[in-house]
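Removed: one protein chain of the complex. Kept in place: all other protein chains.
Here is subunit A:
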Amino acid sequence: MVSLSVSNKRYTYIHESGSKSTREAIDIHHVIINGSSGTGYARRWGLGFFLVFLASSMYFLLGKDNPARTLSWGCLLSGFLVMLHSRKFVKKESVIILPTFGIQLETQYLSGKTVSRFIPIDKILKPVLVECVTPITCYWSLSLFLRGEEQLTLVFKELRPPLKMLVPIWKALCAAIGTDHQSETIAEEEHDVSS
């Protein structure tokens, strides 16, 4: 049952939860890349492959090679690069909260491949909202303090959903592990965020 849906240009957040009467219901939070962003990805990579194709074509043409051979080489190279990078395109990331058991983090790629990671509930110390800074940008990130681990664990490894999408997931995680989110603070990024 979809209980909440939030969208922006790039992402759509969907919250699926079981029956409201039982607290033991599985809680699922999806963050999906919008179609427009997918086509944006495709457009950007398409341009990249076109440039690679153009460069390889120029190389063979300057080498006074056979044009048919040039074209086939270009297609082959572009195809190989498409294959190589299509595996890295993320379709959606999900957080599945299993009360009393733990949480499962899932990443689904455009190729259909799904990568999952289960974290037992007793290993989670605290979910935190941190501001991450890279050499070129800043963004909000939802991370977990795990028992016995120095580094923070990212809930969303590939996607960077906005704060308005992260807050309900953070609240749900707080409720699942039994911390009072009203008295929480913004966590400073005191640890390196593990990738």
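Rule of thumb we're sticking to: a contact is a pair of C-beta atoms (placed from the backbone, for glycine too) under 8 Å apart; a residue touches a chain by one contact, two chains touch by 3 or more; residues count from 1.
Here, contacts and distances are computed from a predicted model.
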Which of "RRP15-like protein", "Urease accessory protein UreF", "Phosphatidylinositol N-acetylglucosaminyltransferase subunit A" or "TBC1 domain family member 19" matches, in UniProt, the chain that is not displayed: "Phosphatidylinositol N-acetylglucosaminyltransferase subunit A"
Residue among A:I14, A:V130, A:L144 or A:A176 that touches the chain left out of view: A:V130
Subunit A residues that touch the omitted chain in the full complex: 9-10, 129-140, 162-164, 167, 171, 181-186, 188-190, 192
